[in-house]
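With one protein chain withheld, the remaining protein chains of the complex are depicted in position.
Should a chain be cited, it is by its letter among A and B, assigned in written order, with residues numbered from 1 in that chain.
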Amino acid sequence: MSTRSRQASPEIVPGSHQIPDTLQTVDAKEWRLDLFRCAPPLKRIARLRWFQFAAVFPNLLIFLLFISAGIFGTPVGNRNIMIIFVWILWWFLLISAMVPFASRIWCAMCPFPFFGEWFQRRALVRVAAIDPKKEKKGGPGSVIGRNRYFGLNRRWPKALSNIWIQNFLFLALCTFSALFLTRPIVSVVVLSSIFLTATIFHLIYRQRAFCNYVCPVSGFLSLYSMASMLEVRSRDREVCDECKEKACLAGSERAWGCPWFMYPSKMERNNYCGLCMECVKACAHDNMTVNLRPFCSDTRLKGYDEAWKAFIMLSLATTYSIIYLGPWGFLKDWANIAESGKWGGFLAYTAVLWASALLLVPGIYYGAVWIGKRLAGDCEVSFKDAFLGLAYPLVPLGLLAWIAFSFPLMLVNGSYILMTLSDPFGWGWDLLGTSHIAWTPVVPHWTPYIQVLFLLVGLYYALTTGYAQARKLFGSEAAVKAFTPVAILLTACVSCFAWLYGG
Amino acid sequence: MSQKMAEIVAVFATLIGIGATIFLPFVYQSRHLFRDSDIQVINLTGVNSAGTWTEEEVNGWNYWRRDFAAARPVLNVGRTARFRLKSADVIHTFYAPALGVGPVQVYPGHVVEFEVRPAQRGVFQYYCTTVCGMPHFGMRGEIVVQREGEAVTTGSLPTSGKYWLEPPPPANANLVERGQWLFHQKGCFTCHGPEGRGGVSNWNYVKGTVPALNALAERLMLFDREDVKVIVEQMESGKNLNSLVASPPVARFNVFLAQYRSVRDLIRKGSTPGKKDPHGPVPPLEMPTWDQRLSEVEIDAVIAYLLTLQP
Partner (left out) sequence: MNPVEKGGRSGHGRLWNAALFLAVVSGLGTLGFVLAPAAPAPKERSITVRAHRYGYDPKIIRVNRGDRVRLRFVSEDVTHGFYLEGYDLDVSIPPMHPSVEWRKPSQPGKLKVIDEVAFTADREGKFRYRCSMTCGFLHPFMLGEFIVSPNRLLPVSLGLTWGVLVGGFLVVVLKGTHK
């Protein structure tokens, strides 16, 4: 199959991830449920020109309300809508509902690129298209494919066409989590900086370069969307092969070309698809659709950047479980540097977090893969392929570990959502009559059991997908040997989590 | 054509939506606050880091300034005032017994509202009566009630919690010096007066004012300055005073010892002030329990310091 597809139109693709060609991409034909065939109204909605505007607009207003509440509302975090709705409700929905079941649907409704994209397109709803036969260049703005864009429209540097920036930004941001999770004003600073950066990057670089390569949230969405049960894909590759206009890529008078630098008709992974539905609208052959699919259907990590993202996410889930769900007050003091002022502790915590995320966890994993490869005795598989292939189980494991971490936060603090809904600023309102309900944890004593259950599901998927990867790489004979060290490592990792949550 | 219309609608919706999102909460808030035009609204926010009840607006943006001025609300005789109490951080209790207000617990992020219609002129003390951090003991001030149109009475300035910022005593300070520092730093003086002179009134307290402590030596049967010196020296040397029963250093040592123990107990366990009028309000100032805040040596240091004071 075509793994080079993303180079098909170099004019549009400013850079692509390095793709090892040795791996076969498409697994056995697993089930797919074509949602546009099953539920035609969905397709009608997706094809509406104002679909994305309608999705983003409410979120933009809500975001502005949060910013306003963070600045003018109460400094008490658990009574300010900024903290409760972003870090309890949004985060919970994102990690335990949107990502596993709806891929990067958040990116379709994210308010951060709103102004940037508006500026680039000079359009919220309509499409600025050119007729390729009549006018080639000229006119205001610049022409990419068959659409006209404004701004500098520079290409994203090839050397940075990976998610390393996102990896480091996310890790840096998360080092200060104790501050922005608890102080509305710090959340305002963090979120509005992302908002501003997004806008500025949209003025300078093409399309969604910011989202694809810079946005700290986007990094883990791209990684974990591989496990998601939703995908945008073409129905019939042959239709695409014969297609002349390639509107999904280049745009048309019906839609913008893919803002994520993807070639939608040949897309094989969810990672860099923002579910904006432009390709669905663009396709003249009605060949793009949204499928429901089994969990963990994309199984190929394409570079060390993605593998490291998995290590970073797992390390963060562990660190957060220790700091926020553990009983160790002194660790909370270390992370909570702005109040405790314990710089030595903060540096120690930062050093341990960064070292484990960037060196220790990858190092241990490296060792396990190396032993496995030696056991398998196969020399044809390059180490990089083996490493990336066997790192994939960290996607389902990491995702479920994050869900296990986030679940108790929701169960314990869910009642704050009702309170802040009635009094978003902490100004003494009572809009819905729920402003003064008592803080009521919901079945908090069940949380360890629920957490262990999630971890077991994660382990199950990690082991099955990992074994499938090992078979692809090393063949059926050597797969067990090759995978055993990694499998033991994954099981040990889940055991550590189980001890943390239940011991 | 329809795309163009949709575009125009979208642009208008965006502009109007943004404006509404930013301004509507403020419009709603001011209507909510000033729903009765004839009622005076007094917003008080408890801030733990500054140890004040403040009338200033405390929000996410300015909470970090940490220097909110203590409130001195001015009410009018016969005009209803609506108090809106908030907390910016931890649980505070607002109490103005002379005005018949409180004690009300104020939970962070909740607003407690009540109305007061003062009948007579005067200056009324308010307090925070839940320990809310070390600045707590300075967290009090005055509510002024005057007749409409009268010039504002200038009274004593409300205290603020800044005293705890004192530098620690030098490492080689003796017991009495450390006691003096503790007496100040822990806020004892806010109720017992500077140098233990007392005189701080405690509403509906059986004795009227918080007891003075500058006559402690006499209460402990040390009528002679020399005796005080001897006892302080013994304390300073780290000896357990109980062990001195066999060879009493001062006259009537047993009586002294019994008194000394009861003073230590009082500091450790605190006490609830008795009411003058049994049906009246709880006196706002009570002796807190210090056993978790002061070590044995520190309690001795405070006692030693108090013994050196003279009325």
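Simple rule for what comes next: contacts are C-beta pairs under 8 Å (C-beta built on N, C-alpha and C of every residue); 3 or more make two chains touch, one makes a residue touch a chain.
Being a predicted model, the structure only gives us computed values, none of them experimental.
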item	value
Residue touching the undisplayed chain, where the options are A:327, A:344 or A:433	A:327
Touching the absent chain when the full complex is considered, from B:47, B:90 or B:285	B:90
Candidate in contact with the missing chain, chosen from B:130, B:209 or B:234	B:130
Hidden-chain contact residue, picked from the options B:28, B:61 or B:107	B:107
Interface residues of chain B (partner: the chain not displayed)	48, 89-91, 107-109, 130-133, 269-270, 288-290, 292-293
Touch residues of chain A, complete complex, unshown partner	24, 27-28, 76-79, 178, 182-183, 323-325, 327-330, 332-333, 336, 339, 409, 412-413, 438-441, 444-445, 448-449, 452, 455-456, 459-460, 463-464, 467-468, 471-472, 476, 479-480, 484, 487-488, 491, 494-495, 498-499, 502-503
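The rule we apply is simple: only the chains that are shown with their structure count from here on.
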item	value
Distance between chain centroids, defined by C-alpha means - chain A, chain B (Å)	50
Residues of chain B that touch chain A when the two form their complex	3-4, 6-7, 10-11, 13-14, 17-18, 20-22, 25-26, 28-29, 32, 58-61, 63-64, 84, 86-89, 108-111, 113
Contacting residues of chain A [partner chain B, same complex]	49-50, 53, 57, 60-61, 64-65, 68-76, 78-80, 82, 123-127, 183-185, 188, 423-429, 435-436
